[in-house]
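With one protein chain withheld, the remaining protein chains of the complex are depicted in position.
So that you can tell them apart, the chains are marked A, B, C and D in the order they are listed, and the count of residues begins at 1 in each.
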Amino acid sequence: MDYFIELFCSGLTRGSIYALIALGYTMVYGIIGLINFAHGEIYMIGAFTSFIVATVLSIYGFPLAAIVVVAGVAAAIWSSAYGYTVEKIAYKPLRHAPRLAPLISAIGMSILLQNYVLLAQTSDFLPFPELIPEFAFMEPIAHIIGSSDIVILLTTTVVMLALTFLIKFTRIGKAMRATAQDRTMALLVGINVDRVISATFIIGSALAAIGGLLIASHIGQINFAIGFIAGIKAFTAAVLGGIGSIPGAVLGSLILGLTESFATGYISSDYEDVFAFSLLVLILIFKPSGLLGKAETKKV
Amino acid sequence: MITVKEVKKSLLVSLWFVFLTFPLMVIKVNPYERTVSWRWSNMLYVAIGTFVISLLAKAWFVRKERRMARQQDSCRSRTPIIQKILQRPGYRYPLAAFLLGAALAFPQLFSTYQANIMTTALMYIVLGLGLNIVVGVAGLLDLGYVAFYAVGAYSYALLNLHFGMGFWTVLPIGGLLAALFGVLLGFPVLRLRGDYLAIVTLGFGEIIRLILENWNAFSKGPSGISNISRPGFFGMEMSLDQAMIYMYYLMIGLLLVTIFVVNRLQDSRLGRAWLALREDEIACQAMGIDKTRTKLIAFSLGAFWAGLIGVIFAAKTTFVNPASFTFMESAIILSIVVLGGMGSIVGVILGALILVLLPEYLRALSEYRMLAFGAILVAMMIFKPEGLIAGVRRVYCYQGRKRNTALKNDE
Amino acid sequence: MLELKNVETGYGHIQVLHDVNLTIHAGEIVTLIGANGAGKSTTLMTISGIVPCRRGQILLRGQEIQALSPDKIVALGVCQVPEGRHIFADLTVRENLDLGAFLRTDKVGIKQDLEYVYSLFPILAERRHQSGGTLSGGQQQMLAMSRALMARPQLLLLDEPSMGLAPLIITQIFEIIKAINKEHNTTIFLVEQNAHQALHIADRGYVIENGRIILADNADKLLSNPDVQKAYLGI
Amino acid sequence: MMNKLILEVSGLTMDFGGIRALDRLDLDVRSKEIVALIGPNGAGKTTFFNCLTGIYLPSNGDIRLVSPQTGKESRLNGLKPNKITEKGVARTFQNIRLFSQMTVLENVMIGRHCRTSSLILGAIFRGRKTRKEEQETIDKSYEILEKVGLAEQANEFASNLSYGAQRRLEIGRALATEPFLLLLDEPAAGMNPQETADLVSLILQIRDEDHAILLIEHDMKLVMTLSDRIFVMDYGEKIAQGTPAEIRVNRAVIKAYLGEDVESDNA
Partner (left out) sequence: AGNTIKIGVAGAHSGDLASYGLPTVNAAKLVVDELNAKGGVNGKKVELLIEDDVCKPEVATNSATKLVSQGVDAVIGHICSGATKSALPIYKAAGVILISPSATNPELTQSGDYPNFFRTIASDDMQARAEVDYALNVLGVKKIAVIHDKGDYGKGLAEFAKGFIEKSGKGDVVLFEGVTPGAVDYSAIVQKIRQAKADAVIFGGYHPEASKIVSMMRKKRMDTVFLSDDGVKDDTFIKVAGKDAEGVYATGPKDNSKNPVAQAAIAAHRKAYNSDPGAFFESAYSAALAIMNAIEKADSTEIAAVTKALQTETVETPVGNIHFDERGDAVGVGFAMYQVKNGQYVKVK
């Protein structure tokens, strides 16, 4: 039973990590229908920025709390800036282009950003400073769940709730949904579509940055290539949950994380990804729009 | 032609990039020694570099707009020169003959190495043409194309290893096996819409690779299978050089066959159904097209070609391991199709040549190579979103009408 | 109120509007009639700023608007019910209506207007939680109209509002158009295939052919114009 | 004149969640007949077409089709759309659904798909049979284009056609599938009087070539001149049925649909 709980907790952590990245994927897909392959790289840049800022601050002897806050804010700012710029350069000119053009441009961006960080920084793995201390009161259960896991879980929950609220009830949220549905009409009711799309990229990127910071400090190391696998997994999770749906992205991520964890624990980690992807295929066969995705409205 | 306003804008752009790249370009920390180095000179490079690039891009867009305006005045739509040439049979056949001649003479004119690189390029052309059926023509976004390629490669590697089967025997087997896999995968998933299909195929590609990587007893795992025999030629002994040149001609042959077949397919009842399916599935069904079956045919045909090339890949490298079949490979093949121009055979050929030869010739840039590759991919899409060459629609001629009019005249 | 001076637009290489001149006075109903593909919808889209104006000027109350972005133009009180309705398919009827009032902030006024459109089209009140995409064609047309009304426009651009509607509803729609014009003093620019009815409620009319305005006159004069009768009224 | 029964619908019901779009609908069509289906917006007319052509699966009821040529009878419920088309029912759509990036001729050729059979090998080797079939497809498609008056634009992209022409092309494409029952969903919507008049003669011509036609339309002038019989729906139910003359004066229909002054307005 203990073992089960342990695996469950590690599955939750993994799932929450995916969720933070998957939310950005889902938002961008929802609004411009693009699989933003560069999103994983935005997450990586978030991790790198927070690494640089945190290390610099700790070298100059700032207290831990200040480091966490400043590094988090800096990561969010710069990741958003990258997200914003990537959209302006690589996707905006392609709004009216054939459907696959932005996809290729996204793949190009992903390669570009990876190599940019590789060249600007280093190809080596770097130790990420421990930003989330092990709390003393957690000691008795430290073998099951660590404080970084708890922080990750909490953050994901809060972010999901906030985002759901934002999309459902705020003005910008409504504008986002309208833009997602019909861009021309969104313009005709007075929505500044460019700004809404930029906002989506900025919010999604900021989430990825927060994810980057949390994950990097959980794992303790970063390098320029961490975005790719995390990105693919997060995207899988987003699709599993029904792409475009915020709760779907979280649900999909948790299911994916738990599947991988239990597959590793009870079967074999050799095939954890095989299980993850097979699950995806199975679910989509029975629910072609993902778990919480809206079935396509087929009015003829 | 560059106004002050544009310069100002470019200045702003360059300022923005200075901000953007500040943490990554300027600061470099050494976490072990706990030192920080501030590389201010990089900031200058970024500022100047982005300023110039921004100006150039502006100039390009201004020119493009002017050109559009001019064309509009002349009220004539402009087709690219290549396309014009291709549309004129008078140019088309001599050009094709010339290209074929050049291709045949290539290994004689250049080193074996060049021929070898060309063989790789030819393989990618065929892969691109195969995927083009799936993505370009039928509109099914397949991000796991490399899985079928792996099936082909491993079927040759394994059959050769265990049963000593030869290249020519396995070539069709590999293709058919891959096609079978295409059907197996396609059957449940082809009713998924666009991007869901994409992610499922991506997942499938990964599953195949992971199985090859982990199931040692079957595939020898990550260390791969070596010493695969090269293709034979009526039992003739060949030196390595000859074998490579043979491989080159073999690929030329296969390419010609592929072009022929793909061309015919596109111009057939099936090809039309694929195009229609890409546009509107519901209307297609209402026209009596069996959606699932038609898609399945496209999917497995694409897989078939991937399988063929997989076999050739195994024979050419004489070694296979799962590392050759990653998602990046699928992405490159997809880029070939999109970059070249979806649905266009000539486009795919150009796209493959560019994407395969580019990294080879970018070697001079050494560590900036992949950076440049990514940037070029983005730039090509921005400047030519429809691809290099758009698909050309065939014009059908009507014999019945001539007959009818003739009849009328007689009356 | 609105003035188009020598407007030219097009898509890509094709030029659609040639030297279009139009004037709409405040409080008027003006109709634009013409064959399929003449450029009627394009004219409306150009006014709304969706299709960029290549040459010429568009003046709204004397202010140039051809370079403004669509949302700015909406903010100036120009709303459009586009051809093809453009319902936000996955949003509910209510949410569609709310989006119509996107730029407004007066909660009370919005509420009043919501009641107003529900009273115009009771079926919408009934279906307020259904997603827009599953409404029938005619219901969608009503929703599109209502959504535009929710913005309280000063100038309402209507693109074939009667298309696909039942005869009873068509009558009703034209009555509503008249009513909006009278009660709210909304200026209306109406594009119609149904030239007969359009000219009946309009004050003035323009006839467009191949992207050129070829006729402009009072509505009743156009009704009795033999060329118009032959080409557009089926008489 | 009592023609053969070709379509018989009984008790057809369609529910969407809580909404009942079709309610125990009965309807029949005989060969060489033009039947109109009218009713207020949202009455369920398009839904009826969708059930008939297999795009929706009806919740209840029975759809039976009898081929006038062979006399073979079949049940359409649960069949896939393409099978239904093969059986001889073709349709057009309320919102035009052409293959806009294909040429006009190709659009019609797609319609011939279910009447031809060449597959991969045929396409590659292009044997005599395939070539013959292909030429036939082209010729027949041209004939259809001439019939609907689009032969001149055969090699234009469908998206470049004017609206009325696109509607006619949809009809042509449907005809190419060689149906004996043609379903037209608001073919005259968005057409001007001239185009509508052309359409009327086209529909009559099609009828005379042995096709039965089931027609949804809001243009009363067209409905009244064309149809042999009219069915009127409201809220998914049939509220009236009869000849144009009967329907014109039916109180229920006038109240739900036509309005009092229909005559004057559609003059």
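The criterion applied here is as follows: a contact is a pair of C-beta atoms (placed from the backbone, for glycine too) under 8 Å apart; a residue touches a chain by one contact, two chains touch by 3 or more.
Note that this is a predicted model, so its numbers are computed, not measured.
For the chain that does not appear, the touching partners among the shown chains are A, B. Across the entire complex, the residue among A:Ala230, A:Leu251 or A:Leu279 in touch with the chain not shown is A:Ala230. When the omitted chain is restored, the residue from B:Asp142, B:Asp195, B:Glu213 or B:Asp290 that touches it is B:Glu213.
Touching the missing chain, out of A:Glu41, A:Glu87, A:Asp182 or A:Glu272, is residue A:Glu272.
Remark: the residues of subunit A touching the chain excluded from display are 3, 6-7, 9-11, 13-14, 17-18, 123-127, 134, 142-143, 146, 149, 215, 218-221, 223, 225-226, 228-230, 233, 260-262, 264-265, 268-270, 272-273. Although one chain is not drawn, its touching partners on subunit B can still be listed: residues 31-32, 111-113, 116-117, 120, 213-214, 216, 221-224, 226-227, 239-240, 244, 313, 316-321, 323-324, 360, 363, 366-367, 369-370.
Quick note on the criterion: only the chains that are shown with their structure count from here on.
Note: centroid distance subunit A to subunit B, computed from Cα atoms, is 29 Å.
Note: centroid distance subunit A to subunit C, computed from Cα atoms, is 43 Å.
Here the spacing of subunit A and subunit D, counted between their Cα centres, is 49 Å.
Looking at subunit C, residues 134 sit in touch with two or more other chains. Chain contacts: subunit D has residues 46, 55, 93-95, 97 touching two or more partner chains.
Looking at the complex, you find that subunit D touches subunit B at residues 53-55, 80-82, 85-86, 90-91, 93, 97-103, 105-106, 109-111, 113-116, 118-120, 122-124, 126, 130, 133-135, 137-139, 142-143, 146, 151, 154-155, 157, 173-174, 176-177. Touching subunit B in their complex are the following residues of subunit A: 29, 33, 35, 45, 48-49, 51-53, 55-56, 59, 74, 78, 81-82, 85, 89-90, 93-94, 97-105, 107-117, 119-121, 126-127, 129, 232, 235-236, 239, 243, 270-271, 273-274, 276-278, 280-281, 284-285, 288-290, 296, 298, 300. On the side of subunit A, the complex with subunit C involves touching residues 171, 174-175, 177-178, 181-182, 184-194, 294, 297, 299.
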